[in-house]
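Note that this complex is displayed minus one protein chain, with the remaining chains in position.
A, B, C, D and E are the chain letters, set down in written order, and residue numbers restart from 1 in every chain.
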C-alpha cells in the first residue's frame, strides 16, 4: 500500500509524483465542533480525511494534503451553534484566505487540479469563494486550474438512507451528531466514540429564521440535532463504501 | 396607509418613529441575477422588498430600509452561475462589510432589532457573518442587538407547495426562475414578466459536486433551473400571502 | 419610451443591448442622509438616479444600473455630519470594495465604459479609488476600461446659479439641503418634500478645520447648511435641464 | 529655542513632556509629488512640517511627530495626476491604516489630542476616515480623544490672496505648483526651488468630470496647474505668517 | 496515560477539563516545507506537536489543540526558500488571522492562557502579531489573557549542542534539515526519515542580504542548509529530553 499523504513524502519523491502534471491534490476541510457527549470534537476533520486517503489509494495520481482543521462558525440549525465549549471556529475571511493561500502554494508546485472534500456544512460558501478567487488569479497568471468542491454526504443515495434509517429518515438538516456521523466514526475511529454516553434526542425542529446572537435553547442540551443511539459501525461501513465509490468514480472520470 | 420606507421620511419624522427603541428595521438583501428570458434581473431584490413593505404595513414599529441590490456570486446549482450576462454579483467580503456597516449605522441611530429578508440563496452565509460580527461589536459597545435572518421561501408550507405544484414539486434546489419566483413576480410586478418568452426546461439535475471554473453546460440555455411555464399570478398571491402571514406573525411575537 | 434601467430587462435582452461593446453603464451613487425636516433621506440617491435615467433616454447605448444607495460618512461641513438619526453611512473601504466589485461584474459581461454619477460629495475620493483599482486590474487582464466620475452639480453654470440665487449665491460649500437640492426634489419627487416644514437658516459658517468626534453645535438644528425656503420646482427644472444637457453632451462626444 | 520635534527627544524627556496629559501632537501629512520643473518633489511634506514646527514653538504643550511622507494618489485636477515620474503615492487604505496606527501609538503613550496638518489635498478623506476610526476605537477603550484635521491653505484670507495675486486670483483649484506653494518654498527652502526652470502656464481648465485612466493631455507638460513665475519669498512669508498665526491661535484656544 | 489532545475529547469532557479556568491550551504551529530528500515535509508540524503532547502529559491542566499545519513562506536563509516543490506556505496575513481566530475561539470557551509552540522559524513575527492583537481585543472585552510564544530550539543548552555536534556546531542559522531536526525525527517518527537518502552538504554560507525573487543557487540542491548525515535517534532523544524538561518546567512555574 503506497502512502498517499503528501506530507509524509520527501520533497524529491513529491516532485516526482506530481511532475507529469496529472496529479490531483485532495484537501480535506473540516471543523473542530462538538458532536454530542458521545463523540470527539473532530469528526468533521477525520471523516473527510479518511475518505480522502481511501480515495487516493484507489485512484492514480491523487495525493492528500494536510487537512484544514478549523472551519467556519458552527450555526445552530446545522451544527448546534458556535457557543458550545469545544466548538472552535474561525471567521469566514480567515478560512477563505487560508485555504486560498494553501491552494495557490500547491499551484506553484505545478498542480492544476484540486478536490476539496468538505466535512462541515458551514464551510461551503467560503470554500466557493476561495476556489473562485484562486481560479481567477490563476487565469491572470495564464494557468488553467480546476477545483472540485464536494461534501461527502452528497454521495449518499436514497437506498442507503433507507437502509440506515429503517424507521424513516428525519432529514439531512438534523444530521449533526446523529446516526450518519456517529456510524462513520464508529467504523473509522471507534476509540473516539463512546456509545454509553450517547443521548437520545428527538429530531430538532427550528423556526424558519436564524437569530443572532444565537439562542441556545433551540438546541438539545447534548448538542446533537438528532439521536445517535441507533448508530452502528456497520451502517458507517455502508455509508462510507458508497461515498468512497462515488468520489473515486468521479476522480477517475474527471 | 402610512409610509414604511424610511428613506422617504425626513429625519425628524424618522427620529420620532424610532425614539422609543422598539422599532425593527427590515433590510431586504437581494441580487441582480438572470432569471430566464421571461423575467427581469431583479426578482431577488423586488420580492424581499415587497414582502418587507407589506409586513411593515401590517405590524407596528417596523420600518423598511433601502435594499441591498447586489448580492453574492450566483452559483450554478442555485442561481445558474456567475457567467451569465446580467448576473451582476459582488464578492463575499464586499457584501459582508457593506451590510455590516449599514446595520451599524442603524444601530448608531438607536435601533436594536433588525430583520434581514434575503431574496438570494447565495447571500446567506455572508449575511450570517455580518450579523455575527455586528452583534459581537455591539456587545463590546455595551449594546444588546438582535438580528433575524430569514429567506422568505422558508415560510412556504408543504400545503402551499402542493397547490402550486399539482403535478409534483421538483424540489427547492431547482426553484431558480421557475414557478415560485415567476408566480410571485407576476403578482407583484407583472410588467417585468413576459410569459411569452418563458422557456420550458426539465428540472435541472447536477452532479454531487461543484466545480470552479463553473461549467456552463450544466445549466439550460435559458438560465432557469426548472420550468416557469405554469407560473400564474394566482399562485404568486397564494405564496406571498403565506410568507407575509408567517413573517408578520413572527415579528409580532418577537 | 424605451426602458433604460438594466435591472428591468431580462438577461437575453440585456445581452443584446450590450453585445456590440458600445454600451455605457451609468451607476448612480448616493447616500442615505438627512436633508432637513422638509425632505426625505434619499435626495442623494434619487437625483443622480433621475439624471441617469433621463440621460440614458436621450443617448444611444446607455443603460442605468441599480444605484448604490448607502454612501460614505456624512461630514459636518458638507453634509451636516454623521450623527443625525437617518444619516446612514458606510466606511470608505466598504463603499470602495462594493463599487469596485459591481463595476467588475459589469466588465465581466463585456462592458468597457462606465459613468459614475455621484450625488453625495463625501463619496468622491472612494469612488476615485474604486475606479483607479478597476482600471489597473482590467489592464492586468488585458482589458481597456474607462470610468467617468462626475458629480451632477459640476454641470451647473454661473448663469444658472445667478437665476436660482437672485439674492446672491451663498456658495457650494453650504448647499446641503438648501435651495439646489430642494428645488430639484420639488421637481422630480414633490411628494418627498414638504415645504411647510422647511426651516430658514443662515448659511453655515465653519472654522477652517475639521474635528473628530464632530461637534454637533456647528450645524443648525434643522440639519441643512443653508436655507431651503426659496426652493421651487421651477428652479429645480432649470438646474436639472442644464445638468442633463451637459452630461448628455459629454456622453455623446465621448 | 526648545526642540519641538519629538523624534529628537529621548524617551524620558518625552514622557515628562506629555505626562500631564495636555500635550497636543501635530502630525504633518504630505506627499511625494511633482510640483513642476522648478521645485523639488516634497513641498507637500516640507510645508506642513515647517508650519508644524513653527506653531509648536509658539504654543505650549505641542510636539511635532515625524511626518507621513507618502500620501494618497495625485489626481489630475488637483495635483496633476498619478502618472508623472516622481509622483510617488500610496493607496487610500494604506494611508488610512498607517496614519491610524501611528495615532493609536501616540494615544497609547497617554496623548489625547492630535492635529493633522495636511499638505496634500488628496489625503483629506482618508485622513477623515483614520481620525473617525481612531475616535471610535478609543471610545470603546474608554478614552476621549480629539483629532483636528486641517489643511494649511484654509487659513489664508482673501486679503492675503489679493496681495499675492495682484492681477487676480485664478482659484484654489489650480494652485498646484503655482504661486502659493512656490512662494512658500522660496521662503522656507530656497535651495529646493530654481526659478530659472519655472515654466509659465495658463491656469488649467478641466472638463467637469474625472476620467480613469487619467488623460495626461489635460495637464500642462510642466506639471503645474498654474504659473509659478510670479512667486517670491516675500509672498511666501506673507502667506506663512497668516497660516501660522491662524493655526497657533486655534491651538491656544482649543 | 490520559489523552491530552482536546480534539479527541467529547465536548462535555472538554468543558469539565477547562471549567476551573486553569487550563493552558498549547497550539503547535508549523509548516509544510521541504527538509531534504531524506525526510518528510512535516517535521515543523510533527516536532512541536510531539513536544506539546509530551509536555501536556507531564503537566497538570494542559491540553493540546489541533496544530496549524501550514506556516509562513519559507525563506532561503532559514528554510531553503519558498520555491521548492513541497514547500507549501501561506501569506503572513492569512497565518496571523487564522491563528488569531483560533485562539479567540478558545478564549470564548473560557480559556485564558495559551502556549504557542512554534516549529518553523519564519512564523515567529506573524505569531507575535496574532498574540498581540488577541491580547488587546481581549482587554477590550475585559478579559485577561496571556500568550506564551516559544520555539522549541531555544530550550537547547550549549552543553547539549556540544554533545550533538562533537566536531563543532555550525550555527543555528543553518540548522534546516540538518542534524538537529533529523535526529529528532529519527527519534519520534523514524518511518518518515530515510538516512540512505541523506545528502551531505557543507554548512550553507549566505550573503548578508536577502533578495526577492529568491535565488535558488544560494541553496544546496538537496534543500538542507547543513548536513544531516550524522543525525541519530540518540541525539534526537537528548535534544528532546532537554526541550521537554525546559518547557514543562516553565509551564509548571507560570
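Methods note: a contact is a pair of C-beta atoms (placed from the backbone, for glycine too) under 8 Å apart; a residue touches a chain by one contact, two chains touch by 3 or more.
Worth saying up front: this structure is predicted, and the values here are computed from it rather than measured.
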Out of D:36, D:178 or D:213, the sole contact with the unshown chain comes from D:36
Missing-chain contact, candidates D:143, D:161 or D:192, resolves to D:192
Contacts from chain E to the absent chain lie at residues 72-73, 75, 82, 91-93, 96, 122, 124-126, 128-129, 131-135, 139, 146-150, 154-155, 207-213, 246, 250
Across the whole complex, the chain not displayed is touched by chain D residues 6-15, 18, 32, 34-42, 45, 65-67, 69-70, 83-91, 93-95, 97-98, 100-102, 105-106, 108-110, 192, 194, 197, 223
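Just so it is clear, only the chains that are shown with their structure count from here on.
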Across the interface between the identical copies chain A and chain B, with over half of residue numbers shared counting as same and under half as different, the residues used are same
Interface copy of A-E among A-B, B-C or C-D, with over half of contact pairs matching by residue number, is B-C
Taking each chain's mean CA coordinate, chain B and chain D are separated, in whole Å, by 47
Chain centres from averaged Cα atoms put chain C and chain E apart, in whole Å, by 55
Within chain A, the set of residues that touch 2 or more other chains is 91, 93
